[in-house]
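Taking it in order: structure first as structure tokens, then the write-up.
Note that this complex is displayed minus one protein chain, with the remaining chains in position.
We just call them A, B and C in the order they show up, numbering each chain from 1.
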Amino acid sequence: MTVPVLEMEGISKGFPGVQALEDVAFRLFPGEIHALMGENGAGKSTLIKVLTGVYEADAGLVAIDDVGTLIRGPLHAQRLGISTVYQEVNLCPNLSVAENIFIGREPRRLGRIDWAQVRTRSAELLARLDLDLDVTAQLGSYSLAVQQLVAIVRAIDLDAKVLILDEPTSSLDRGEVAQLFTVMRRLRADGVAILFVSHFLEQIYEVCDRVTVLRNGRLVGEYPLAELSRFELVSKMTGQELAALEEIDEAAPRVERGEKLFALEGVGRTGAIDPVDLDLHRGEVVGLAGLLGSGRSELARLIFGADTADSGRITAEGEAVALRNPRAAIERGVAFCPEDRKGDGLVMDLTVEENIILALQAARGWTRPLSQRKREELVEQYIRALRIHPPHPQALVKNLSGGNQQKVLLARWLITQPKLLILDEPTRGIDIGAKTEIQKLVVSLAGDGMAVLFISAELEEVLRISHKIEVLRDRQLVAELDNDGSLTPERILQTIANGAAEK
Amino acid sequence: SDKDSGGSGSGSSKIVLGFSQVGAESGWRTANTKSIQASAGTAGIELKFSDAQQKQENQIAAIRSFIKQKVDVIGFSPVVVTGWDAVLKEAKAAKIPVVLTDRAVDSDPSLYVTFIGSDFVEEGKKAGQWLVDEYKDAKEPVNIIQLEGTVGSAPAIDRKKGFEEVIGSNPNLKVVASQSGDFTRAKGKEVMQALLKANKDVDVLFAHNDDMGLGAMQAIEEAGLTPGKDIKIVTIDAVKDGMTALSEGKFNYIVECSPLLGDQLMATVKKVKAGETVEKRIVTVETVFDQAKAKEALPTRQY
Amino acid sequence: MPVLVTLGLFLLAFLIGAIRYPNFGTGQVFLDLFIDNAFLIVVAIGMTFVILTGGIDLSVGSVVALSGMLCAVGTMKLHLPALVVLPIVLVIGTVFGAGMGYMIQAFQIQPFIATLAGMFLARGVCLTISEEQISIDNGFFDAVALNSLPLPGGTHLSYGAVIALIVFAVATYVLQWTRTGRNIYAVGGSEQSAMLMGLPAGRTKIQVYAISGFCSALGGILFSLYTLSGDSTHAVGMELDAIAAVVIGGTVLTGGSGYLLGTLLGVLVLGVIKTILSFEGTLSSWWTRIAIGVLLFGFIALQRLIGTRRRTRSA
């Protein structure tokens, strides 16, 4: 290989109380896809932010095309040919999809923005990823996955020589990921250097050429992927010889399905999801499978009362109930961990501890505060169980890494010990080690008699832990598949494609 | 066309007066408003009243709307002295005579018929004159605290000007502190309390209105001093509470600034409507009170 | 959508006025709304830019007063020609706004406080220059202030109002058709995202305060044309009128959504409330205030109720 298009050396970055990066080096060559790996909180996003000038490093050098450069901020980085998709969707929800793609570089005619062209060109760009959206609609009206795709579309159209993708695939399903990879390969062929962050090993092995591994803010090493087995990679990330991969492969234990807890009859909401019949039993994990925008989140929100259903009825333990708002649902023992942790989940200005106890405290009412001791006990327990890093209950949630934030959100609902736990993409952005922990936890909770509704873009994960899989397509429940061991991701995909009711 | 329809159709024979008041920023102003409303009633004049909430732009808009409503006479108490030319010209073009009350304007006198009201500079001078007379034999410096009205307001500027001009004649009369008390009791008290701690021998308090004087009086009492004796108090306005304090010997002197312009205004309006000529400047009947006169006047005080 | 509701409510109010009071429903009474509120239109336009980014500018009223004062001092005390004074005043206003914007952007001081300090400062400087009113007797000012643009039907529109409408047109263009305008919406939607998207978020923030400063200065000039004077007590509390107009017009205070047409309608709504009250002519001072509050409440409540009804139906 020739000269690295991008080189970082001796990068250190500390935040009050945390040393996020310590003497890290990183190289990126033209025409390669380079994976950046590490557990949650290892410092990947921080390295990227230092690289694009969002943070100023405490020490270290950055060179672009072998010229030392002080990158002053994202705008400057863009001008230098670095295009970035940051970890959390960072677009403007109040603007239209088209505008989000083009803002800052709108085509102009006679000095004024040529809106017609903005619209047509953004529709074209979206079509490259097989997306057909109303580009004039507000971005905020679309699901997180769509927003993630729009961010990607924006970034790959920037004509950059370096493309940085920080967990772009965390809520995408297979098809979308495949589309993205096609585009990435094409860009690689054009000589673009791509930095790719993901916690999915399969994805890394599918597209990447080399990998740089971080652990605890320190550089572990840089390796050609072809020479590194998955076991080796995981052990480099975790620093332990743990056979994490084996555990993942272990199938979910079969549990006796308990009595019926919730039953939906024709529950739907116009424009969101068609009427659905669904039974949820104690001790049963029900997976929701479907493509992006198929209505999984919408269904979950209806059951939780986050949106109000305009048809159908819900019976809880035999009696008809109206779950008109989240409070009513919570009182019935329903818990809902939403997919958009930034918007719908966490209160960023509060501490880890406060975020964790929030749901429990809300259920108790303000007059009955949890005792200090009880709080500490609960929070300690879940920080340990989910390996939240840094393990300070008093750290502000907004200062946590993406994956650790997700764990905090999960912990919040786990401590409420609900009867029905709805998890919408609970493992989004979570590293493999912690993901296994979470999956085991879900299975064991079901084993203790909890009903779980599990949504994930990753079909393997859904398969691994669900007893029953509901397949959605185009906002309709099209099939219910029993996970009897013979089910494969391919068959689910087929069902989605055919859409034939296989009840 | 319908030039004579004059306001709402409640009989076109009645004179319609459009009056734009400054606001209701003080008890004094309220008394002024009441006087005008009462006099209009007894004089059989239909009053279109509009309150400007102390904003000139509101007053200009109100006068414009009076022009649109084709009232017979426009009266107003200008919030500020300047800036009336444009709208007064409009009134003139619409042949509606304008009468000013309470405060003057600096426009071309041909744009209005007359001005009825008091003279703030004169009031300040009167207060100053009393001091000069009272302390004409003083050998040592007389320390004066001045409580000014709202910063930038016409009465505050003019009263201060008049007062300082007159006391300037005696070098022994020294203003040791001059702060704004916003024309209110609460602020008058607060400021006085602070000033009493910062300035030792204070002899005289001059407040731009009774209310600040009343507040300051409480501060003086709470500092263990006797108002009217240890510290002499001169104020302007002569509202009832002030007159009470004066008659109790807690104030020493009040310069009257009368709000009761209603009768004079209505008389003038009738004359103007009848086409008679009126004087360009009608001075209101105002007096000054010392403690003895206050005792006499108090029982009949209307406001 | 909220803009249409506001428009409907405004027309309704005007119609009620026209039915209730003789001489109300004329073209000139309608045009007077623009004449009597020209400065507020301009100031509220500047305020809209700021609020769209999620900020707020409390200094506008004071800057209006200061600009008027500077016009008066410039022409009457320093005897400078109006065409020299006016650009200087506009530049001072713009720089003043930009200064506050810089504090807000570079030192992350909350806009409310930075502009509150600006409000104190501008008013204080104004008072320091002159406590007394200065009346403007200058050929140019007189010519502009005392003449107006004749319109068909015997009506007329003051040049101040014409300037306000031009500002409105230009500002609408800027917001809708230029990158600066779109950056403003982006920053209002999410400042963090705008920054990460490589938009000049910091510069945009400084820009909106500079624009607001410019508009306030221009508003001050219009105010001094309107009153032909400079006075330190002018435009006290105008910031609240401007904010109210912007919000009534449907712009959200947290930023990112709203239209200038709404702001214009907001100003007209406030104006029509005042006009109705002065045509009514029977209210005492306190009932005037209460009536303003009640009418304001009526407008906003109706706007909300109609607005939400529509939204739930369409959802």
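As a convention for this text, contacts are C-beta pairs under 8 Å (C-beta built on N, C-alpha and C of every residue); 3 or more make two chains touch, one makes a residue touch a chain.
Everything below uses one rule, namely that contacts and distances are computed from a predicted model.
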**Prompt:** The chain dropped from view, which UniProt name applies: "ABC transporter permease", "Na+/H+ antiporter subunit E", "Hydrogenase isoenzymes formation protein HypE" or "Heme exporter protein B"?
**Reply:** "ABC transporter permease"
**Request:** Check the whole complex and report which displayed chains the hidden chain contacts.
**Result:** A, B, C
**Complete:** The listed residue (B:S20, B:Q129, B:N143 or B:S180) that touches the chain absent from the view is B:S180
**Prompt:** Which is it among C:L52, C:A82, C:L121 or C:A186 that touches the chain not included here?
**Reply:** C:L121
**Request:** Among A:Q138, A:Q179, A:Q361 or A:Q494, single out the residue that touches the unshown chain.
**Result:** A:Q361
**Per the touch definition above, residue among C:I19, C:L78, C:V91 or C:I113 touching the missing chain** = C:I113
**Interface with the undisplayed chain - residues on chain A** = 15-17, 49, 53-57, 59-63, 66-70, 72-73, 304, 306, 325-327, 329-331, 336, 338, 343-351, 354, 358-359, 361-370, 392, 394-396, 398-399, 412
**Fill in**
Listed in rising order, the chain C residues that touch the chain left out are 103, 106-110, 112-114, 116-121, 123-125, 127-128, 131, 192, 195-196, 202, 240, 243-244, 247-248, 252-253, 284-294, 296-297, 300-301, 304-305, 308
**Prompt:** Footprint of the hidden chain on chain B, which residues?
**Reply:** 24-27, 29-31, 33, 148, 151-152, 177-180, 182-187, 189-191, 193-195, 197-198, 211, 214-215, 218, 223-224, 241, 303
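Going forward, only the chains that are shown with their structure count from here on.
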**Innermost chain, taking as reference the mean of every protein Cα atom displayed** = C
**Request:** Report the chain whose mean Cα position is at the greatest distance from that of chain B.
**Result:** A
**Fill in**
Expressed in whole Å, how far the mean CA point of chain B lies from that of chain C is 32
**Whole-Å gap separating chain A and chain C, where each centre is the average of the chain's CA atoms** = 44
**Centre-to-centre distance between chain B and chain A (centres being mean Cα positions), rounded to whole Å** = 71
**Item:** Parts of chain A lying in touch with chain C, wherever the complex brings them together
**Value:** 54, 73-75, 77-78, 84, 86, 90-95, 99, 103-104, 106, 108, 111-113, 154, 271
**Request:** Quick one: which bits of chain B touch chain C in the complex? Just the residue numbers, please.
**Result:** 2, 5, 7-9, 18, 20-21, 23-24, 30, 33, 37, 47-51, 53-58, 60-62, 64-66, 68-70, 79-86, 89, 106, 150-154, 157
**Fill in**
In their shared complex, chain A is touched by residues of chain C numbered 173, 177-179, 182-183, 185-186, 188-190, 192-200, 256-257, 315
